[in-house]
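Scroll down for the structure; my scribbles are underneath it.
On to chain A.
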Amino acid sequence: MIESENQDYNELIKGIWRDNPVFVQVLGMCPMLAVTNSAINAIAMGMATLFVLVGSSFLVATFKKWIPKQIRISCFIIIIATFVTVADYTLLALIPTVHKELGAFIPLIVANCMILGRQEAFASKNTVRLAVMDALGMSAGFVFALFTLGAVREILGSGSLFGVDLFGGAFEPWIIMILPPGGFLTLGLILFFFNWVTHRREIFLERVAEAERSGS
Partner candidate 1 sequence: MQELFWIFISSLLINNFVLTYFLGICPFLGVSNSLETSFRLGLATTFVMLVTALCAWVLNTYLLIYAPYLRLISFIVVIASTVQFIEMLIKKMSPTLFRALGIFLPLITTNCAILGLAIFSTNRGYGFLEGITYALGAGFGFTIAMVLLAGLREESELSEVPALIEGTAMNLIIAGILSMAFMGFAGLFSST
Partner candidate 2 sequence: MVKLNPLSLLTRSFQHGVHPQYLKEQTQDLPIQRVPFVENYVMPLGQHIGVPCKPVVEKGQRLQRGELIAEPGGFVSVSLHSPVTGVVNEVDEFRTFDGNFSQSIEIKADPFAAQEPAIGPAIDWESMGIDDFIQTVQAAGIVGMGGAAFPAHVKFSIPDGQQIRSLLINGAECEPYLTNDHRLMMERPEALLKGAEIVRQKLGAEEIVIGVELNKPEAIEILHQHIKPGDPVRVESLEVKYPQGAEKMLIRTVFGREVPAGQLPRDVEVNVSNVSTIVAIADYFDHAMPLIERIVTVSGPGVSYPANLIVPLGTPVRDVLQFCGGLKDEAMEVIMGGPMMGKPIASLDAPVVKGCSGILAFTEEQTLKRREYPCIRCGRCVEACPYFLNPSRFARLARARMYEEMEEYSIFDCVECGCCTFACPSAIPIVQLIRTGKDQLRNTQASAK
């Protein structure tokens, strides 16, 4: 079973960096930008997405044999919409303040291409176990991306992180960061940074390989 455990692990971590849904696949942009003006909102949105993705992946993988191909998309959407409604009401009941901030963007999780994409591309073709692993990994990557963006925007835009003041009140906030343009610009620059890191890493790996070749 070592192999299978390895695979579990692979499915889990690929979403965080290598196939990160936001930074690499550029999916799920709408919630990504709209709600990341603070880290709290970003995490809440990420968690709601995680709940929906894992739940629907589990169901889709479980029932994949019973879902005829012709209507699979409709079924996926019904499943996803159900989970989103559940998440919406739960959040509204439990943390109304956060729900007020996220507002209309919770229902919009339905339209997040990443979720439907995972059902179509992965959950409907793999075992329940792998599907859940994949969903967890992808969601983790999504949460990571949301958090990165939310944290950057909150720190620069409000001088705080998770509402905790970081600069003792003496910070001049960069208001653009919590405004829409800040969302676009920050994500653009983060993607640039991501490209740059990947690029540097490739160069580094190439150099290592070269050194090994010449060394041996």
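With respect to how the candidates were assembled, all candidates are chains of the complex that A comes from, given by their letters.
The rule is simple: contacts are C-beta pairs under 8 Å (C-beta built on N, C-alpha and C of every residue); 3 or more make two chains touch, one makes a residue touch a chain; residues count from 1.
What you are looking at is a predicted structure, and each value in this text was computed from that prediction instead of being measured.
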| item | value |
| --- | --- |
| Selected partner (touches chain A in the complex), from 1 or 2 | 1 |
| Residues of chain A touching candidate 1 in the complex | 26-27, 29-30, 32-34, 77-78, 81-82, 84-85, 88-89, 103-104, 107-108, 110-113, 116, 176, 179-185, 187-189, 191-192, 195-196, 199 |
